[in-house]
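A single protein chain has been omitted; all remaining protein chains appear in their positions.
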Amino acid sequence: MAEKVVDLLCIGAGGAAYPAAFRLARAGRKVLMVDPKGVMSGNCLYEGCVPSKAVREMASLAGATRRFSTQLGRAELSAPDYAAIVQHKDQVQARRYAQHAQELAAQPGIELRKGVARILDPHTVQIDDDQGSEKIRCHHLLIASGSDVFVPPLPGAEHCLTSHDLYKPDPALRALPKRLIVVGGGYIGLETASFFAELGSQVILLQKGGQILNGMDPGMVALLQPLLPAGMRILTDVDVQRIEAQGALRRVLWQRAGQEESGEAEAVLLAVGRSPVIPEGCEAIGIEFDRHGVQVGPSLQTRYPHIYAAGDVNGRVPLFHAAVRQSLAAAHNILGGNQPLDYADFHNVPTTIFTLPAAAYIGMTPAKAAGRELAVGRYDFAEDSRAQILERLEGEIRLFFEPSSLRLLGGWIVGIDAGALIGQIGTALSLGATAYDLARFADQHPMSAEGIGKAARSLF
Amino acid sequence: MAEKVVDLLCIGAGGAAYPAAFRLARAGRKVLMVDPKGVMSGNCLYEGCVPSKAVREMASLAGATRRFSTQLGRAELSAPDYAAIVQHKDQVQARRYAQHAQELAAQPGIELRKGVARILDPHTVQIDDDQGSEKIRCHHLLIASGSDVFVPPLPGAEHCLTSHDLYKPDPALRALPKRLIVVGGGYIGLETASFFAELGSQVILLQKGGQILNGMDPGMVALLQPLLPAGMRILTDVDVQRIEAQGALRRVLWQRAGQEESGEAEAVLLAVGRSPVIPEGCEAIGIEFDRHGVQVGPSLQTRYPHIYAAGDVNGRVPLFHAAVRQSLAAAHNILGGNQPLDYADFHNVPTTIFTLPAAAYIGMTPAKAAGRELAVGRYDFAEDSRAQILERLEGEIRLFFEPSSLRLLGGWIVGIDAGALIGQIGTALSLGATAYDLARFADQHPMSAEGIGKAARSLF
Amino acid sequence: MAEKVVDLLCIGAGGAAYPAAFRLARAGRKVLMVDPKGVMSGNCLYEGCVPSKAVREMASLAGATRRFSTQLGRAELSAPDYAAIVQHKDQVQARRYAQHAQELAAQPGIELRKGVARILDPHTVQIDDDQGSEKIRCHHLLIASGSDVFVPPLPGAEHCLTSHDLYKPDPALRALPKRLIVVGGGYIGLETASFFAELGSQVILLQKGGQILNGMDPGMVALLQPLLPAGMRILTDVDVQRIEAQGALRRVLWQRAGQEESGEAEAVLLAVGRSPVIPEGCEAIGIEFDRHGVQVGPSLQTRYPHIYAAGDVNGRVPLFHAAVRQSLAAAHNILGGNQPLDYADFHNVPTTIFTLPAAAYIGMTPAKAAGRELAVGRYDFAEDSRAQILERLEGEIRLFFEPSSLRLLGGWIVGIDAGALIGQIGTALSLGATAYDLARFADQHPMSAEGIGKAARSLF
Partner (left out) sequence: MAEKVVDLLCIGAGGAAYPAAFRLARAGRKVLMVDPKGVMSGNCLYEGCVPSKAVREMASLAGATRRFSTQLGRAELSAPDYAAIVQHKDQVQARRYAQHAQELAAQPGIELRKGVARILDPHTVQIDDDQGSEKIRCHHLLIASGSDVFVPPLPGAEHCLTSHDLYKPDPALRALPKRLIVVGGGYIGLETASFFAELGSQVILLQKGGQILNGMDPGMVALLQPLLPAGMRILTDVDVQRIEAQGALRRVLWQRAGQEESGEAEAVLLAVGRSPVIPEGCEAIGIEFDRHGVQVGPSLQTRYPHIYAAGDVNGRVPLFHAAVRQSLAAAHNILGGNQPLDYADFHNVPTTIFTLPAAAYIGMTPAKAAGRELAVGRYDFAEDSRAQILERLEGEIRLFFEPSSLRLLGGWIVGIDAGALIGQIGTALSLGATAYDLARFADQHPMSAEGIGKAARSLF
């Protein structure tokens, strides 16, 4: 029997895969996506950004109704219904899965197979599924296998939940734990900790190093941390020893400053990182990768010009929207005959920590400036109309400019609307804006974006 | 006694006045602002954008809690407390007045006088206040007297409320009217109608012409109108005859399609427009103005190079943030010795109709294109992650480009986050962005700004 | 015998064809170019821009040595040697043909056939050449057949030279005519007239309408005309009747202002326009075209998504560099599977009239503004250091801006370095620059580009 031949085989069907798949299919190319889940969107929709934001928005709303309970006509507040929140989350996921299924059905030329892909040679991939194995020949290969929760070899790790257990469709956890211990102060742990604290849990977060959000700008983190919900206790420089199960309860034991300490909770979230999923066969054909992922440059090409790696699996910018952009760049370069038509920008990608409140940043911040002098424009939300209307006076917008050209190099927002404002700042950055440009734009009043112009104007 | 001499006299102390005043004072110049209210910020803070948005955000929150009442743990919803909402609004205003007072006190070189200004000659202004009259000599004059509610000669107009009565500090209306009739379908009437409808009033809005939001793009308005709250009934081509008072009740009588019709309500809002406040003396010294306002070009100069007019009084872009920008441009030009250093952009100013949901636009839309062909990029919120999380699937982002260069010329948003997204689109517009640029930017997921990139990508 | 199949068939091998051909070949596609000349570069290299500029630079140098004969140490000047100039021109052409032949040989995947192409159906083209006929099947078709000299039905036209006769390799005219009559005041006629006048011919140029360079901005033309070489006499509103041969002499007879007039010359150049070369078969398959060319939009696609038309044949911007850009855009769109990846900008293309001195323009100028107000920045070369050093004080730089945003909309240069300066202005235009941006750039001193910044600064 003749081998099946496709123009593009995508290992994965998430944000790094399907934008390329659709673009090539629209160009008349034959595409096959192989994914162990058998559905589009990867971990982002399955257990990542979308479901966590569905929980987040409910927690945020619960906080707002608490703040304005008088205006809303409620003398006494009832507690949020976590089961209903999970149901909402499940519905959001179900709706998007249905929508993606429709999109797939509507686009000729793409097939999605549930299965596991193994690279046999640079142009051949074997797919293993319930039905058996099949070899597929492909003109181009896009490695878009994403990343998975990293579970460290910690005694009792099996007693912990991961983000998977919290956010996947029909998750295990359906009741709000009275107490939650979060192991890991990266953005996933920190976001979840803040949601549950806002919803009423008592939360302890344990961070190995001296700073939460390790790798992000300490200046920004120092602004964010005090604004996190009152119900959150953050411990740093913690060395977690083990987790013990005591019936439905969990006990986490750790060392801190030479002391043994422990905490008890109804649930423990283990969130110490994610690892790229390197498809089998990569090593055999000599594709270079390390623990961060498959090595690619901005054209997303591996050492084989026709083999691309996009999204979390290359470890460059492990964010869904970066994956989408990389996927499209890879698609453009495949269309270009592996002679690049497009490059993915690894530096100027907006990153939001969707805690309550959130922080967001893009581009160069002082910690990345490596001693380079920066001109700084600032705006405090304390003076912001919208912040005052929402009674969220904390936080700021800070912009960083090259001091003589005043070209925008980066910025951050801590506080209200961070996830929206970073879009405007990032757009300006991607367009090569200067402080002069930003200062001349009449930002909509009374919106928090006024602070962008005002931060720029603080230089004049 | 020697006449007092100042570098700059501002007639008004609102958004068109104080940014210039502060900039000049920081430059060491002596500034006097004269305002009948005796406080900074003009009608925007007194009865305009800020208090109306304080009410809006409470109405918006009430709607959200209704939509997610199960998740918030409330089987039965209580009605919003309008008196408490007014109290919140009053507090927001009080906080900002206090803040402005502090800013004023902290800045040497600016004096703010409560009083009425009359221009005697191009360099002399008389101030009349409780203490009497004083003549002031000024090197530069900034006419920033704003606009006021226009009350037409309509029988029974005195039985109506205006936006002033709703939004000023300690306003008359402190209880939610069961029924509200709004005369006038401009943005003020429409916004207020939507707030009250969302809070539970039955609202009828009467519009003289065939289209609400007269002067805005009919395509955008047609998208917005069906999304407005269910409790709002909009009648167009209405000729209001008179308003009658029947105790606490009001009856509005109108003609429509040749028929006499009427409606009864606890309150009637008259919102048929605003008129510029032309200071006394303008005509005498030959400053040109018409019913739209004082005539100025982008340098904000009148026929006298040292006399400027900024903000609502010039009628060019009657929005607070446009006034602020114009004020700064005027300040820069005064600093430049009346040889322009800066020009105000009259075309690319974001405009948001803060209805629930909102619509926003900027730049060129089909109605303004005068037959010019436009390339159009679209994105429906129905497919948007955040819209789905918030269960607000209605509306869209639409972008307009020059068809061969793909330079962004304008855009609109109807639906979620309109007032925030317009900032990002407007920033792109002000920077001369193309669809190529927007398509390459990796917008934050899962935020509604993803739709901006996707709208651009719809051209490729 | 099986039909030959190619990915792309280009009808033509000029600037609208070969950039696409090479890009697709680099992407691994099989490409066939068919051209009656059998060489790359079309009329531009054969008889257009390149050879005419080779003559121009010699004429320009002759003028400069005349101006600075004292400094160059020559009391008495000899006359330029036109035969040697032609030889130089021929060498330039030969060198480029050799270079193009090398490029072609070095690029696998492209074949160039000398022959004439006839479209049989949307995917089949017949090639007729010395060997006979062959049918080729093509996945995509790029109509890039260019334009040809238009010879009007004028009695005695056969006694005239065309640009073909002047500029082709090894041309007929190899001695400088003492007198030259040019029929037609478009850019080709005008450029040639100025070269010959600068070289020492007495030139009369006859223009049918009231303005030379018909279709270009009258304001710019009015600045250019008086700067043209002294030896040129321009007559407008001329109705040429016929050309008569009298041995080696030619007599042109025309009517002007109701009078019969005539002139005698050693040579007559007929330069009244160019016509698109519509390949046979276009009409049969329903491709739309008119006398200006094949109708396409910015994606360069005809009504068949896989059939493109680029360059002079579409009549949009009949300039070599526009053809190159369109060719690349077409290539990108072919790579994109006929789903556009790229659009050609028809409005912002630099256009230089390479007269001595030259004029150049781009974008919007007053004549195209259709009543729209423009802010104008000016700079006179009379004050320019480099102009003074070169003793070419005539002319100016003029920039046009939208009056409130100060966004650059267009500009022109008349005088020194016009063809170079238009690149800087055009780059700024294509990047969405404002007068603020241009005013802040420190242009190199003492170069004529200083005038760009100074023109912008004239607004401040």
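Here are a few things to note about the model shown:
Order as written gives the chain letters A, B and C; numbering starts at 1 within each chain.
Convention: a contact is a pair of C-beta atoms (placed from the backbone, for glycine too) under 8 Å apart; a residue touches a chain by one contact, two chains touch by 3 or more.
Bear in mind that the values here come from a model prediction, so they are computed numbers and not experimental data.
Only one residue in the set C:D121, C:E158 or C:E383 touches the chain that does not appear here, and it is C:E383. For the options B:K4, B:R26 or B:H164, the residue in contact with the chain missing from this view is B:R26.
Within the set C:A62, C:L161, C:V238 or C:A309, the residue that contacts the chain not displayed is C:A62.
The set of chain C residues touching the chain not shown comprises 15, 44, 49-50, 53-54, 57-58, 61-62, 64-65, 68, 70-74, 78-81, 84-85, 88, 92, 95-96, 99, 319-322, 324-325, 328, 342, 345, 349-352, 360, 383, 385-386, 388-390, 417, 419-424, 426-428, 430-433, 437-438, 440-450, 452, 457. For chain A, the residues touching the chain absent from view are 297-298, 336, 339-341, 343-348, 402-407, 430-434, 459-460.
Residues of chain B that touch the chain left out of the display are 24, 26-29, 332, 335-339, 341, 436, 440.
Criterion: only the chains that are shown with their structure count from here on.
Superposing the C-alpha atoms of chain A onto those of chain B requires a rotation of 180 degrees, given to the nearest 5.
Shared residue numbers account for over half of those found at the interface formed by chain A and chain C, and the copies are therefore classed as meeting with the same residues.
Averaged C-alpha coordinates give centres for chain A and chain C that are 52 Å from one another.
With centres taken as mean Cα positions, chain B sits 36 Å from chain A. Residue positions of chain C with contacts to 2 or more other chains are 336, 339, 341.
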